[in-house]
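Here it is: the structure, laid out below.
Of the protein chains in this complex, all but one are displayed in their positions.
Showing chain A:
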Amino acid sequence: MAAAIECGAAPNTSENNMSVKKALSVASPLTLRIVAECPVTKARVCDLILPHCTVNTPVFMPVGTQGTLKGITVHQLEALGCQICLGNTYHLGMRPGPDLIEKANGLHGFMNWKRNLLTDSGGFQMVSLVELSEVTEEGVKFKSPYDGKEILLSPEKSISIQNSLGSDIMMQLDDVVSSTVTGPRVEEAMHRSIRWLDRCIVANKNPHKQNLFAIIQGGLNSELRKACLDEMTKRDVPGFAIGGLSGGEEKDDFWRMVTLSTDHLPREKPRYLMGVGYAVDLVVCVALGCDMFDCVFPTRTARFGSALVPWGSLQVKQKQYAKDFQPIDPDCQCPTCKRHSRAYLHALFKSDTAAMHHITIHNISYQLTLMRSVRQSIMEGRFPEFIQAFMKRMFPSRDQYPSWAVDALASVNITLQ
């Protein structure tokens, strides 16, 4: 059943506990408390204690790239129960720039977000903006799309910007290669990422306030992944991310790399699977042992009128919803579903941008609620049942279950019915 384990618990005197807690909080701005572990799969429930507040995992982290979450105020985000969200170093480093954000009391002060922030290093933009970038041992050279100037994003520069942003979790600058690339470039990137990790650790000015996570690379090659895991886990970082996946790779390869990674990552540190956000992927990867997730998909797709629901998605802008007077999801408790119908939202898309905001709120609510339900089911020892019900709801029939998901879950003792 659920086993409650306090990470680093000292012998049982309250004095000892107090001094351990104190020592921990001085030494590290991150404490992971494992609250429950699923006896069937590799899933865990944790409380991740960070400087601004505790984050309950498994957690989905919405992405607010430019210091804002696409039309949603920080109060709305808070009201939805969000405890941590993302900002992006590349974008914010360009506009408005680290100096200004420092003047504004960090990204927290600038956007007035009182809970936790995680910043990506800018590494992913190397892949997504590959036309504009060139990688050397020094760092990544970008040509700014705004003024054509060349910028060098080195491990030191990335960490310096993130120090100015003041995020609770910072990501190392990694040498990111698209998951569809094969050959020696993948190995080169993996080794370089290790060297860059070390440079990032040295460069971190605020190790007592800001947590630096390593990012495991190695593409879709088990040996490279394993080598990376072996090396990076030797470094004393507060958490690990699984990177280089969620690109365009085959899902069959994807899950194998995820589970390989969680097999070799320390139990008592959080595991962050980057760029994963589709509901099925989230549920499966929680079963494979991941704690934290981020993805632009829910918020991006909202702006196109796509609402996420337990049975897939609903394209509100489609004609069939023009006269549909139900809410998006009759069971959903979000502000949008409590007040508005599909028909109203469908029509509103023709008149005002607020239509997008309604869907964004719904989608964030959907994601956070999904994670809360997952967490609850693990704590109550019924995660396997939850997975069965989830899949049943999501797919019209058993033969439509994605085979990669079936395989992945089978690998952690779940036979989908």
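Quick notes
Everything that follows uses one rule, which is that a residue touches a chain if its C-beta (ideal position, glycine included) is under 8 Å from a C-beta of that chain, and two chains touch if they have at least 3 such contacts; residues count from 1.
We take it that contacts and distances are computed from a predicted model.
The chain that is not shown carries the UniProt protein name "Queuine tRNA-ribosyltransferase accessory subunit 2", picked from "Serine/threonine-protein phosphatase 2A 55 kDa regulatory subunit B", "Queuine tRNA-ribosyltransferase accessory subunit 2", "Geranylgeranyl transferase type-1 subunit beta" or "Actin-related protein 2/3 complex subunit 4". In the complete assembly, the contact with the undisplayed chain comes from A:Arg95, out of A:Arg95, A:Arg195, A:His208 or A:Arg398. One of A:Ser28, A:Gln66 or A:Ser178 touches the chain omitted from the figure, and that residue is A:Gln66. Listed residues A:Met111, A:Ile387 or A:Val412: the one in touch with the omitted chain is A:Met111. Contact with the chain not shown here comes from a single listed residue; of A:Cys200, A:Ile361 or A:Val412, that residue is A:Ile361. One chain of the complex is left out; on chain A, the residues touching it are 66-76, 79, 91, 95-96, 100, 103-104, 110-112, 322-323, 325, 335-336, 339-341, 343-344, 347-348, 350-358, 361.
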